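Missing here is one protein chain; the remaining ones are kept as they sit in the complex.
Let's look at chain A:
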Amino acid sequence: MQAPGDGADGADGADGAQILDDGAGGATGSAGSSSGPGNPGGRDGTATSGTVAGEAPQVEGASPAPRQGGEASASASASGEASEKQVLEFALTVPFLCYVDAELTYQYLTSSAECYHEAVHTELTVIGSDLFIRLTAEDPVLLQISTASLLNQLSMVVQTMQHLVPAIFSRPRPGKGG
């Protein structure tokens, strides 16, 4: 299974949703939209760490278009109707195959606050085996940089899990996500 592709670093910037290339599974998300899944009301507190017990997370390239059931919409900034202080958003849903994998990734990303600019608001939530990620900011450049940083880290977490638990990831997976 191929891990999400490498994204840009630092000031290079990137379209966060499109950094993810064909990989292990599916993820929904959009970049630059003014609305997203919001807080689905799932648990987002601290959880105990666990080992990988389930199957591989599946992350696939995210389409910039809204997915079925998704709440993301086209960027309001492109509509010309934006208010002066428009909040831009990057939202991503990463469907893992078990709660433990999602929780492990969640714990890692929540402890990486130093990687996100203070002007970028980050929300991470685990519901079931899905990890919801939402970044919002008024500055598109900062949002882009933080998104790239987060996706790089997400990529490395997934690659590390794949690398260290190969037996689990080599099992065929039922179609999920996408």
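The rule we apply is simple: a residue touches a chain if its C-beta (ideal position, glycine included) is under 8 Å from a C-beta of that chain, and two chains touch if they have at least 3 such contacts; residues count from 1.
Criterion: contacts and distances are computed from a predicted model.
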| item | value |
| --- | --- |
| Protein name, per the UniProt record, of whichever chain is missing from view ("WD repeat-containing protein 58", "2-oxoisovalerate dehydrogenase subunit beta, mitochondrial", "N(6)-L-threonylcarbamoyladenine synthase" or "Dipeptidase") | "N(6)-L-threonylcarbamoyladenine synthase" |
| Which of A:Thr93, A:Thr125 or A:Ser149 contacts the chain that the document leaves out | A:Ser149 |
| Chain A, residues in touch with the chain not shown (by the definition above) | 6, 8-12, 49-52, 104, 107-108, 111-115, 149, 152-153, 155-157, 159-161, 163-165 |
